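Encoded as C-alpha cells, the structure appears first; notes follow it.
A single protein chain has been omitted; all remaining protein chains appear in their positions.
Letters A and B mark the chains in the order given here, with residues in each chain numbered from 1 onward.
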Amino acid sequence: MNLRRFLFQHGGDLYDEKGMVSKLDSPEALKAMEMWTELFTNYKIEKQADFYNRFRSGEMPIGVADYSTYILLSTAAPELTGWWGMKPMPGLKQEDGRINRSTGGLGQTGIIFKDSKMKEEAWQFLKWWTGADAQERFGSELEALLGVEARWNTANVEALNRLPWEQKDLEAILEQWEWFREREVVIGGYYTTRHIANMWNEIVLNGKVTREAVEEGVREINKELRKKREEFGLETSDTDRLDE
Amino acid sequence: MRAAVSRKRTDWGGVFLYIFLTIFGLLMLAPLVYMASTSVKPISELFLFPPRFFPINPTLMNFRDLLLITGTSFVPFSRYIFNSVLITAGIVFFGVVISAMAAYPLAKHEMPFKSTIFNLIVTALMFSSMVLQIPQYLLVSKSGLMNTYFAMILPYLAAPIGIFLMIQFLKQMPDSLIESARIEGASEWTILWKIVFPLLKPAVATFALFSFVQAWNDPYPSMMYTTREELKALPFAIQSISGGAGVIARVGTFAAASFLMVVPTIIVFTITQRMVLQTMAHSGLKE
Partner (left out) sequence: MAMESTTTVKNEAPIATTSGPPLPMGKWKKLWLDMKRNRISYLLLAPFLIVFTMFTIIPIITSIILSFSYYNIVEAPRFVGLSNYKLLFVDDDIFLKAVGITLKFAFVTGPLGYVLAFLLAWLISQIPQKYRFFYTLCFYTPSITSAVAMSVVWLYLFAGDRKGLFNHYLIQIGILKEPYLFLQNVESIVPVIIVVSLWSSMGIGFLAFLAGLQNVPQDLYEAGKIDGVKYRWQELWYITLPSVKPQLLFGAVMQVVFSLQVFDVSMQLVGMPSPLYAGHTILAHLYDYAFIRFEMGYASAIAVILFLMMLGLNRLIFRVLGRE
C-alpha cells in the first residue's frame, strides 16, 4: 500500500518546498492517487495478498515488494533458488523516453543533540559508523554469523558493492538507486502517513470520490502541521488558512 | 430414588457439558499450541500461509540459535535469564512480605485513617499505568537509582491489586485466633508471622502467581531503568530479537523465545492452582 511511488513518478510531492503545507491536493498528486486506488477498485487487484506464498506456488509470478521479501525468498524458498531475480521498480514512461522509476525507501537517521557534551566524539562515531569500512565489516560479519537471512542492506553504496550480493541483484539495486527519493520528514509529518491510509480506506473500501477524500485528508494534515509549527515557534504558511 | 432420577438427568446434560467444554477449551488453547509448533518449525515452513499447525520437519534449531548465537553480542543469553529470575524473584518475595505486613493492620486493626488508606489503594487501581510511566521514570532517574536492580524491583513492590486481594482474604479470617494470641501476650509482629501468615497462604499463592506473571513478562523495567546490557531481562531481550533490520532472520527464534517465556508461567500456575482457587473464594467485595 504505497502511494509514494505513484506520487513521485507523477512528479508530485508530499509537501511544499518549505515543508509547511501538504501538497497532496496538487493535480499531480491527485492523478497519482487515482492511479493507485483504481488498481483496487477498477482492476480488482487483491487488496491484501501474501505474496511470498503465492510466488512459491506460482499463482503470482510477478510482484512489487520490498527488501524483506527478497530475503524471505532467498532463504525460505529453497526450491526457487536460481529461478527468480530482482529487477528495478516499474515506472512511468516520460516525454524524454526514460522510465521514471522513483520510489521512496527505508531510512534510518542519526542524531546528535545540541546540548550534548560529547558532540565531537558523537560526530566521529557517526562518521566512522556510516563509512564504507565499518558498514562492510558489520555486514559481512553479520552474514557470516547468521547466514543470508541477515544480509545487511547498508545505505552506503560503496559498502554495498563490497558485500557478497549476487551480481544481477546488485545491478538491479544500483540502477534503482538512481531513482531513489528521500522521503521528507517534517514536523507533524506523522499525520501524513496516517491520512494517506485513511484516504485509501475511504476510496477503496467506502467508495468515496477521490477528490473529496483527498481534500478532507489534506485539510487534516495541514491543521496538524500548522499546530505543530506554532507549538515550536516556526514559520507557518498563509495559504492554508481555509480553516473553518 | 431421587438420586437415580437426577443421575439420569445429569448424564444427558453431563455429556453435552463435556463435549461443549472440551471443544471450547481446545479452541482456547489453540493459539498456544500454534505458538509452540511455530517454535519448532524450520525456516522453510515458518512463513507458509495458511500456516500449518503441526510442522512436517520439526527442529530444535530455533532454540539452539536462541541460546548460542544471539548471546554472543553483548552478554550471553543466560545473563538475561539470570536477570529475569533475580528480578522476578525479588518482586514476588519482597512484594509478598511487604503486602502481608501492610494487609494485616488494614484488615484487622483499628486505627485512624485506615479507611482513607484503603480507599486510596482501591482508587489507585484505576489510574492508567501508561501515563504513570513518565513520572515514574523521572523519579527513578532523579533519585540516582538508574541502572540498579533496585530500580527494577522497588516500583513494583506495592501493587494495589495484590494488597487488595490479601486484605479481602484476611477479613474472612476469624478474629478469635488473633485475640487469644493477644491475650497470651504475643506481640503484633509475632502474631503476624506465626498465626496470620500461615493462614494467609492461599492469598500468598494467588499474589505470587499474578505478581510472577506480571513481572516475568514485563519489558518496561529493562527499557526504562537500565542502559547497560548486563542488567536487562528476558522480555526486553526478546523484543530486541524480534525487531530491527533483521526481521526475517529471527522469526523462528522469536517464536522459540516466546514459548520459553510462557513455560515458567504455566508451571507456576499449575503449582499454585489449588491454593489460588481457595483464595478466590474469599476475595469478594463486602461493602
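We adopt the following convention: contacts are C-beta pairs under 8 Å (C-beta built on N, C-alpha and C of every residue); 3 or more make two chains touch, one makes a residue touch a chain.
A quick note: this is a predicted structure, and the numbers were derived from the prediction, not measured.
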Touching residue (missing chain; options B:62, B:83, B:99 or B:222): B:99
Omitted-chain contact residue, chosen from B:40, B:121 or B:170: B:121
Contacts of chain B with the absent chain, listed as residue ranges: 2, 13-14, 17-18, 20-21, 24-26, 28-32, 34-35, 38, 49-51, 98-99, 101-102, 104-106, 109-112, 117, 120-121, 123-128, 130-132, 134-136, 138-139, 154-158, 160, 163, 168, 175, 179, 182-183, 187-189, 192, 210, 213, 217, 235, 258, 261-262, 265-266, 269-270, 273, 276-281, 283-287
Chain A, residues in touch with the chain not shown (by the definition above): 44, 46-50, 53, 190, 194, 197-198, 201-202, 205-206, 228, 231
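Keep this in mind: only the chains that are shown with their structure count from here on.
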Distance between chain centroids, defined by C-alpha means - chain A, chain B (Å): 41
Parts of chain B lying in touch with chain A, wherever the complex brings them together: 43-44, 46-49, 69, 72, 245-249
Chain B-facing residues of chain A, complex: 50, 52-53, 68, 71-72, 75-78, 142, 145-147, 149-150, 152-153
